[in-house]
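Here it is: the structure, laid out below.
Every protein chain except one is present and positioned as in the full complex.
When the chains are written out, they are named A, B and C in that same order, and each has its own residue count from 1.
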Amino acid sequence: MPLTKNQIAQRIAQELQSGFYVNLGIGIPTLVANHVPKEMAVEFQSENGILGVGPFPEAGKEDPDLVNAGKQTITPLPGSSYFDSAVSFGMIRGKHIDLTVLGAMEVSETGDIANWKVPGKLVKGMGGAMDLVASSENIIVAMIHTDSKGASKLLKKCTLPLTGVRCVKRIVTHLAVLDVVEGGFLLKERAPGVSVDEIQLATEGRLVVPKFVPEMIF
Amino acid sequence: MPLTKNQIAQRIAQELQSGFYVNLGIGIPTLVANHVPKEMAVEFQSENGILGVGPFPEAGKEDPDLVNAGKQTITPLPGSSYFDSAVSFGMIRGKHIDLTVLGAMEVSETGDIANWKVPGKLVKGMGGAMDLVASSENIIVAMIHTDSKGASKLLKKCTLPLTGVRCVKRIVTHLAVLDVVEGGFLLKERAPGVSVDEIQLATEGRLVVPKFVPEMIF
Amino acid sequence: MIHKKVETVNEALEGIQSGMTLMLGGFGLCGIPENLISALAQSSFENFTCISANVGVDDFGLGLLFGAKKIKKMYGSYVGENQEFERQLLSGEIEVSLVPMGTLAEKCRAAQMGIPAFYTPAGFGTEVALEKELRDFNGKTYLLETAFQSDFSLVKAWKGDEAGNLIFRGTARNFNPLMCGASSVTVAEVEELVPAGELDPNQIHTPGIFVDRIFQGKLYEKRIERRTTQNP
Partner (left out) sequence: MIHKKVETVNEALEGIQSGMTLMLGGFGLCGIPENLISALAQSSFENFTCISANVGVDDFGLGLLFGAKKIKKMYGSYVGENQEFERQLLSGEIEVSLVPMGTLAEKCRAAQMGIPAFYTPAGFGTEVALEKELRDFNGKTYLLETAFQSDFSLVKAWKGDEAGNLIFRGTARNFNPLMCGASSVTVAEVEELVPAGELDPNQIHTPGIFVDRIFQGKLYEKRIERRTTQNP
């Protein structure tokens, strides 16, 4: 069974390690925060200027001066801090963030990512995505393997305008976990019940298939 | 009568204007703070990280966490703020400081200044002087016109290693007030009772002498 | 103490002219200079070039300036959420230059701090790098980015004093402190304006030297863009 979006987030949460500072993009990545094991010390940064992002506030306790990069109202956790946008992106550029999780429209077999612009469609802007992908050393892309028409989003070469080059390290889709390696997408894990052939069929870029590809474990 | 060091500072204080943020160097410049008219709104910056430097503390009230760039204990005035050294030099570099008063060993007729290093003598370092002279648009040099051997410190060309080039706007010495202009040192004012000839004699660089050179008024 | 307080928003905006370049603080609707934006929207000035992270929503924030057709060019990073902006962009009424958000922040800070240019990795290999100078440092490629140049910075703080010192609150800090002193004139509106000496000098986020005029804002709406709660 292909994963739900929530399961993709759940699988990505397995990549977290105690002590990680993490930046989560909008969409599936946001859901990762719901799957952090209670005993794990992880802090979430939101690039508009908070470290230690906590849960949404109780109804009636929303504070207009406390939002995340998605402009949603949030709460701070003990040990949190606020800072300006230059410091915030300094954390990102200076490699102080240990893990970045982003959505993508396309990823290439060399780790290029396109996630901000579709020619002919109205552009909303890159926001902080270009800073994040150019700076982070540990980038996981969370996405559905194929687009709404069934076409692969894991390509030899991106067709859309790029957000960054040679930066994606790992991809978690509804079908598989793949690493970007010399030679293409290395198939690391299959979604439960999904065959290597199905993944091959959904992958336009070069897929490197080891002898044994385990199923994901939740 | 040539001016005392205190009178040089007093004359420089006349250059202050309400609303000025001022950085005072070590030596004669420090004395300028003693001559600010009570009603004038001037704030002193010390480049180690305070704006709104007040007087020395009363005995027994010295705070080791409150010093100026000369490492002297100070007090803050109402409206003061503390900041890190990058912000402090950002104020300087960003031209937010309206007036910089510095001592000098030599000034050239084109506005070059040398005040940090004497070959053969132990170097103490430039501290913030190079940032100040490279950034400020309004630099006044406070100094004795001649060195201890009677040699001029207002030269055609500096002989000592430079601190900055083409930056000094005005010089107040124990003999005169001079502006650096196209063509040399423009003699603006004489110390009370000091003749143009005396100033000419003490000035190696080209001196531009207008028809009438008034005496300084205190 | 150098006195920065002005009484009215009009005094605060004195000298502003059509065609000028403005920096506006805020992230979305969070930490925006509401009073200054309203006054500008109602003014006779127009053809502004604006530098701001976002473009507000149709009826609030920078959206008010787009609604009043005051902006001809926009430097921003994320420009979704505003249909009137989209309409003007598609019809060619306005021009937009998109800047990676970290680069936008650092270009403001560079202007404030007298750094004419710096290198950043953001945008390498993308269309942002077109016509930008590239250079390698320690085996990685960076883009040369220059400081913004602008005429007025319009910012919003939580507390301020008459010396122009500012304290921001929560994530309403965002771009506001970086824009102070980054333009020829900086105007700050605050929710609470106190006499000099009442703010702890150790807790000031933006020293008054970066602020030219400060005034007490009125009737803050502080609209929430996406109200999210634990049990919606």
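Assume a contact is a pair of C-beta atoms (placed from the backbone, for glycine too) under 8 Å apart; a residue touches a chain by one contact, two chains touch by 3 or more.
A quick note: this is a predicted structure, and the numbers were derived from the prediction, not measured.
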**OP:** From the touch rule at the top of the page, work out which displayed chains the omitted chain touches.
**Re:** A, B, C
Subject >> Of B:F20, B:F44 or B:F83, the one touching the omitted chain in the full complex >> reply: B:F83
**OP:** Return the single residue from C:E34, C:E84 or C:E106 that touches the missing chain.
**Re:** C:E106
Subject >> Identified contact with the non-displayed chain, of C:S44, C:S91 or C:N138 >> reply: C:N138
**OP:** From the listed residues A:T4, A:N34, A:S81 or A:Q200, report the one that touches the chain absent from this view.
**Re:** A:S81
Original post:
Which subunit A residues would touch the chain omitted from the figure, given the whole complex?
Top reply: 18-21, 41-43, 45, 50-52, 76-83, 86-87, 89-97, 135
Subject >> On subunit C, residues whose C-beta touches the chain left out of the figure >> reply: 106, 110, 114-121, 135, 137-138, 140, 142, 146, 167-170, 202-203
Subject >> Contact set of subunit B toward the excluded chain (per top definition) >> reply: 46-50, 55-68, 70-74, 76, 82-86, 88-90, 92-93, 112, 122-131, 134-135, 161-166
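Here is the rule we use: only the chains that are shown with their structure count from here on.
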**OP:** Give me the ID of the chain with the smallest distance between its Cα centroid and the all-protein Cα centroid.
**Re:** C
Original post:
Any idea how many Å lie between the Cα centroids of subunit B and subunit C?
Top reply: 36
**OP:** Would you give the residues of subunit C that are in contact with at least 2 other chains, written as numbers and ranges?
**Re:** none
**OP:** List, in ascending order, every residue of subunit B touching at least 2 other chains.
**Re:** none
